[in-house]
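Take this structure first; my questions come after.
A single protein chain has been omitted from the complex, and every remaining protein chain is retained in its original position.
For subunit A:
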Amino acid sequence: MTLILENVSKKFGSFTAVDQLSLEIQENSIFGFLGANGAGKTTTFRMILHLIDPTNGSITWDKDKIDYRKSDLIGYLPEERGLYPKLKVRDQLVYLGKLRGMTKKDAQKELNTWLDRLKVPHYLDKKVEDLSKGNQQKIQFISAVIHKPKLLILDEPFSGLDPVNVEMLKSAVEDLKNEGTTIVFSSHRMEHVEQLCENLCMLQTGKRILHGNLREIKRSYGKKNLRIETDFDINFVKQIPGVLKVQTYSWGIDCQIENEAVSQKILEQLTGKGFIRKFELEEPSLNDIFIEKAGESYE
């Protein structure tokens, strides 16, 4: 059940929203979709969901086209939240469940399980418009997963939630993956992607600028982060070749270095100058990579 995008493009008139995108998303994994606003994430999701047809290229899932025959196997959480404001939570989820091919009985059973799990069982008979934004989001999430989809597409699933609820949904997403669901999700929040995804792809104005396994991406990026805490003034580190960016704090500095070797040169220069509290070499964060990659194409 691999989801494969081959040279997919989508043009709206003269505007190219997605440009020659190729991806392979393995079954039973969580795949992260990164990109600034307007990078083409939502358009790509809509094409995967068969809501709009690609201008060029093909999208296959399990070697077959995706269309409405398969919609019962797919779950979707759109970026723009959408539920019937006047409908009660129960009626809403049963209706949306039935539209995904569930029976009324199954939908009711699943919906109770999910409401309990997300700790909102008392909202069963409330109208959606009377719920807070965060709770509406939980209902929206349930509507995407109630029918146990094999392929789940989550467009910005954690936006607008407090940290407790983010954790709750994150663990739900991980459980779904362990139960065998393939999950594709997009986010601006790099730490969410880092925590959840094994594989990811980054889009910039419709083009794929980064793609692959998270750890490999970080390794091949080369640059490292170095944190130094000392009792003496270490501003001279800026002058050492291979040091790219320096952020000075009261307790010391954070700097970005070209490669691991540079850290050893810095260490040599530091020794004997005074007391070193901390000297830590870190993998670059996805945030750093994103900012640099996204920044590059703006220049």
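The rule we apply is simple: a residue touches a chain if its C-beta (ideal position, glycine included) is under 8 Å from a C-beta of that chain, and two chains touch if they have at least 3 such contacts; residues count from 1.
Definition applied: contacts and distances are computed from a predicted model.
S.K.: Write down which listed name, "SWIM zinc finger family protein", "ABC-2 type transport system permease protein", "DsbE family thiol:disulfide interchange protein" or "Cytochrome c oxidase subunit 1", is the UniProt protein name of the chain that is not shown.
M.R.: UniProt lists the chain that is not shown as "ABC-2 type transport system permease protein".
S.K.: Looking at the full complex, which residue from A:G38, A:G82, A:G222 or A:G274 touches the chain that isn't shown here?
M.R.: In the full complex, the listed residue that touches the missing chain is A:G82.
S.K.: Among A:T44, A:S143 or A:T230, which one is in touch with the chain left out?
M.R.: With A:T44, A:S143 or A:T230 as choices, the missing chain is touched by A:S143.
S.K.: Contacts of subunit A with the missing chain: which residues?
M.R.: Contacting residues on subunit A, toward the hidden partner: 11-13, 46, 49-53, 55, 68, 71, 74, 76, 78, 80-85, 87, 95-96, 98-101, 143-144.
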